[in-house]
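Below is one structure. I have some questions about it.
Only a single protein chain was left out; the remaining protein chains are all shown in position.
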Amino acid sequence: MTVEWFWPEGFYTLVMVGVFALASFAFRQPIAVALAIAAIVGALISGNGVPVDHLIEGAFGYLDTILIIVCAMIFMKTVQHIGLMESAAAWMIRRFRVLPFRLTMGITALLMLPGMITGSSSAAVLTAGAIVTPTLLRLGVPPVKAAAAIALAAIYGMTAPPINIPAMIIGGGIDMPYVGFGIPLLICTVPLAIFTGMLLVYPSLKQSAAIGPGGEDKELEVELDRMARVRLTPRLMLPFLVLVVLLGGERLFPQIAPSLGMPLAFLLAAASGLLTGQKWNPMEAATEAVQAALPVAGILVGVGMFIQIMTLTGVRGFFVVSALALPAWLLYVGIATSLPLFGAVSAYGSATVLGVPFLLALLGRDEIVVGSALSLIAGLGDLMPPTALAGLFAAQVVGVKNYFKVLKVCLLPAVVTAAWGILIIIGADWF
Amino acid sequence: MILTWVYWAITVFVIVLVVRSLYREKSLREQFVAAMVLVPLLLRVLFIK
Partner (left out) sequence: MFEKRYLASRFSATLLLLGAVAVAAISAHSYLRMHHPGPDVDRVVPREGFVHKRLSDYFQGLQDTPADTDVYVQEGEQPGGTLLVLGGTHANEPAGVVAAVVLLENADVKRGRLIIAPYANLMARTHTFPQDAHPQTFGFETSGGVRRTFRYGARTTNPVNEWPNPDIYIHPASGQTMAGVERSNLNRAHPGVADGGMTEQLAYGFMQLIKQEDVDLAIDLHEASPEYPVVDALVAHERAMELAAMVTMELEFEGIPIRLEPSPKNLRGLSHREWGDQTDVLAILMETCNASAGRFRGRTGEALVLTGEDKAYDKAAELGRLYVPWESWDKRIAERVGRHVTSVKLLAENLEFVRDDAGIVIEGLPAYTSLSEEGVGAYLRD
């Protein structure tokens, strides 16, 4: 790396990252605030003053995502308040307790489903993840492993068809329509989902099943009865049915189903909770939901500001071209490391900033397969702190305070995931 | 067109909830995060950006 290349953008990079680390770790500022401070300092030292319009414009890059997260959270709080979540979990434990392999696959599929449909790992964690959590813990899966399993399955769900937003972003960069991605994305995700489920969930479930049928565990039975005090009737499940119909319909039959968008679908599903006959305070649930969603929404605002200033100052180009400057044999290593690392500012951000250049660097191979694999690796960014949308939410849902413990467990599956992605890129033309 | 106004209403609703959270939050740092989120939402419901 020459001095001419490094100066001044490399210096700006170091300052922005340094200020961010300092603000978030030394001064204990929320990640959102730390990102905003780093962006402002980056603008100042590059001679741009405090460009308020640029900072806020950056935040607009995630306005739609913020609305999705807030509305998904309102849906989740509703499902909690009406007692559906606990009741459903109790049913699952009773039904599948003695069949550990099926239970593992069923849980994994359930965890992936919302991500497949919404294209958002956080939505998957906040819906299916939250519902499955009590089951997993009750059946003896250690909390840290449960959080890791939920986060990883959510990421595989986000990557799996029919909806994969990073793949759409990456394809959009070279005017490639989002068509024909189904099979490649299944190849990208299904083996990994099975592997992760067997690694993190299956051993505990098997042990739990070996103890014997539920009847012997009095404490568990009491707990299950408490959880299932609201009866799991189709009427109680209405919010879920509405959500599946609205989101699934739009995704699977886009030609006939109305295109409401995810925020509206989540809100309508939440509203249908009023018809379940349960007593709850909707306004209270919604405020709780916003309070829970604010940290992530704030991070997205901060990330938007950060990326805008990176672009303004040339740090973005410096970062991207430095990644491309890796020697040919290191290109794959570069993909496997920089895509997840940049996910520190979110997987979507990583797909935008790095996914497209890497696809361009690999042009000439089957572009759909390469784009699918890149989206898989970019998805790992949702594990990367400080943003770690999937990871942090999973830790929160399970109740693990220290996310780094979860990250440690995720490490092996993440490495396997990146390796699988690289293998698919290398073998792209065999498809 | 109808959907635009539906989303306008959703955004107004979210603004109300964010302001409500802002007043419930005791920690200044978390209040600051709520204020940050508010800015783009306000500009969108005013159809400025």
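Labels A and B are assigned to the chains in the order they are written; within every chain, residues are numbered from 1.
Following the convention adopted for this analysis, a contact is a pair of C-beta atoms (placed from the backbone, for glycine too) under 8 Å apart; a residue touches a chain by one contact, two chains touch by 3 or more.
Please read all numbers here as calculations on a predicted model, not as lab measurements.
Of the options A:Gly106, A:Pro357 or A:Pro385, the residue whose C-beta touches the omitted chain is A:Pro357. Taking the complete complex into account, A:Met262 is the one of A:Met16, A:Met262, A:Val296 or A:Ala428 that touches the chain left out.
Within the whole complex, the absent chain has one touching residue among A:Leu99, A:Ile174, A:Val222 or A:Leu330, and that is A:Ile174.
Of A:Thr108, A:Thr135, A:Ser272 or A:Gln308, it is A:Gln308 that touches the chain left out of the display.
As for the chain not pictured, it touches subunit B at residues 3-4, 7, 19, 22-23, 25-26, 28, 31-32, 34-36, 38-39, 42-44, 46-49. Residues 4-5, 9, 46, 52-61, 64, 119, 163, 168-169, 171-175, 177-179, 250-251, 254-255, 259, 261-263, 304, 307-309, 311-314, 316-318, 320-321, 324-325, 352-353, 356-357, 360-361, 363 are the ones on subunit A that touch the missing chain.
Rule of thumb we're sticking to: only the chains that are shown with their structure count from here on.
Averaged C-alpha coordinates put the centre of subunit A at 23 Å from the centre of subunit B. Across the interface of their complex, subunit B is touched by residues 28-30, 32-33, 36, 56-57, 59-60, 63, 66-67, 70-71, 260-261, 263-264, 267, 286-287, 289-291, 294-295, 297-298, 301-302 of subunit A.
Residues of subunit B touching subunit A in their complex: 3, 6-7, 10-11, 13-14, 17-18, 20-21, 24-25, 29-30, 32-34, 36-37, 39-41, 43-44, 49.
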